[in-house]
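Yeah, one chain of the complex is gone here, protein chain that is, but the others are all in their spots.
Labels run A and B following the written order; every chain starts at residue 1.
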Amino acid sequence: MSTKKWIGLALVALALLALPLVLTSVGTAWVRITNLAILFIFLALGLNIVVGMAGLLDLGYIAFFAVGAYVYALLASPHFGLHLPFWVILPLGALFAGMAGAILGAPTLRLRGDYLAIVTLGFGEIVRIFLNNLSQPFNITNGPKGITRIDGLNIAGMDFVNTHTLFGIPFTGPAKYYYVLLILLLLVIVVNLRLQKSRIGRAWVAIREDELAAKAAGINTRNMKLLAFAMGATFGGIAGGMFSAMQGFVSPESFILHESILVLAMVVLGGMGNVWGVIAGAMLLSFVPELLRYTVDPVQQMLFGKLLIDPEVLRMLIFGGALVLTMRFRPAGLWPESRHKLEMSENRS
Amino acid sequence: MSVVLLEARNIGKRFGGVQALKDVSLTIRAQEIYGLIGPNGAGKTTFFNVMTGLYPRDGGEVLFGGVPLELDTPYLVAQAGIARTFQNIRLFGNMTAIENVMVGRHVRTHAGVFGAILRTPGQRAEEAAIRRRAEELLHYVGIPHRANDLARNLSYGDQRRLEIARALATEPQLLALDEPAAGMNATETVALRKLIEGLRADGLTVLLIEHDVKLVMGLCDRVAVLDYGEKIAEDVPGVVQKDPKVIEAYLGAGGD
Partner (left out) sequence: MEIFVQQIINGLTAGSVYALVALGYTMVYGIIQLINFAHGEVVMIGGMVALTVITTLVGMGLPLPPIVLVLAGILAAIPICMALGYLLERAAYRPLRHAPRLAPLITAIGMSMVLQQVALLIWGRDPKAFPQIMENKSFIIAGASITSVQIAIILMSVLIMATLTWFVYRTRFGIAIRATAENVNVAALMGVDANRTIAATFVIGAGLAAVAGVMYGTYYGITHYTMGFMLGLKAFSAAVLGGIGNLAGAMLGGILLGLVEALGAGYIGEFTDLCRWPLVDGLLVERCANGGHVVLFGSNYQDVFAFMVLILVLVFRPSGLLGERVSERA
């Protein structure tokens, strides 16, 4: 890399490191919003492995998020009186989610892609039904009330609730989560990028492009698809664990179909398969609704004197519309895979 | 006489009420160029698809180097050493030419997810070897300059070559080509013929489905003729050409 690139990279890193401190001065709420956005980028990159690279339409991705979240919540809350450390339960949640993915994928992956879509869609609902009802006769999930007072992260004796002052700079709880999330995000980006340029990643893209030819070229398509599916689920599980720790509260309501669609919309809008595109798509769909929340409401109040369109509805309309319009006008996404760009530059020369 | 490489025994395949293949048996010897010809709809491509495990068969088995092929799992067929191309070219359109060939190396390489994520020395060495081999193969089939182009942007002839390179990347003993000359002009066909002869000289066995009878007769050591799903002849080109059954099948003399 050139010096210029290094300087650019250093500036970006600095900006990312300073971001929560700046945001805290605007309002801690914005740090929380940013944290959730990072979590969704993380989720989108996990789903990108499944949908973007391997071309498997997973419509119940949020269910794996739920598995991770509940594993964390159950093992680190007063609900069962268990308080295991996060470095045990976060991986455990990821493992469970990955296993759930493999179990669900095994019977359906040998069928056509659309069946996988509908089965995952159903699975997402089923997980929610179980979470809602597994409070009887033995109280496992505490039903619709959810699980409260979940332990936050605690690294080397430093809790993530109180504000700590380091070098004269106060770090709030959300700010600390921000840094952990940033590290995780970096991790998933590296994983995505490296897989993409590997034997495994090529096999996935080959399956996405032409499954039959991939088979004939010697790829064990079933295992490769299962691997992609389970890996995506694993990342979902990690994100779920972080969600539990950050929020301190989980209930089945957080894991509805809409959330799966939201993550899918991020992947699709940004550009399936392209890591940076997915990140951009996820940021766009995370922040735009928040901005709308702060603009559309006052504008409506001003114009009509009342709220005509709930920002939540608007948010969903944007996601649904984004899916439809992207497929119609830019099926490769706003920022398509670099291979396409490469093609355009080739044509020019 | 050289060693038998592939032996198909009584292969049968039915589509609904149509018997696409009826007890087809044939023997391919190591390092020969073996042609499979027949009128349209005679079952040549179906035979290919059954032999490479893409269609489930209704009967029969295929021995490869004396060992039965596991036809239910296509990737094991590739692993055993049979590679193929498709009549209607099936490349990975949104991957570059070199990536297409690199996919072919999949079955002969081993790096897993963790190797890729951690970039272990072993994985890096393997990855470099994959790329080197892919470059060599692109060079071998004569399209090294197209390495970084998307497969779908290649010309028709180059796509055929790329498909062959991808097939060769799996290190096959037997290369099965499904109408490789289809849609090619005379110059391209000559080049293709050279390529196939070169492959044989390098120790490969070639199975060729072809419409271009002239090409087949000039190139192949032995030829089998399929008609209505049955093998009606199998011999050296000179003999097959004079076989009355073959002439009848092609000219439809016995029919109406």
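The definition used in the following text is that contacts are C-beta pairs under 8 Å (C-beta built on N, C-alpha and C of every residue); 3 or more make two chains touch, one makes a residue touch a chain.
Being a predicted model, the structure only gives us computed values, none of them experimental.
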Sole touch to the unshown chain from A:107, A:170 or A:298: residue A:107
Out of A:37, A:212, A:288 or A:334, the sole contact with the unshown chain comes from A:212
Chain A residues touching the chain left out here are 51, 55, 57, 59, 107-108, 111-115, 117-119, 121-123, 125-126, 129-130, 132-133, 136-137, 211-212, 257-258, 261, 264-265, 268, 309, 313, 316-317, 319-324, 326-328, 331
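Quick note on the criterion: only the chains that are shown with their structure count from here on.
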When centres are defined as mean Cα positions, the distance from chain A to chain B in whole Å is 43
Listed in rising order, chain B residues that touch chain A in their complex are 52-54, 73-75, 78-79, 83-84, 86, 90-96, 99, 102-109, 111-113, 115-117, 119, 123, 126-127, 130, 148-150, 153, 166-167, 170
The residues of chain A that touch chain B in their complex are 190-191, 194-195, 197-203, 205-206, 209-210, 212-221, 227, 231, 337, 339-340, 342-343, 346
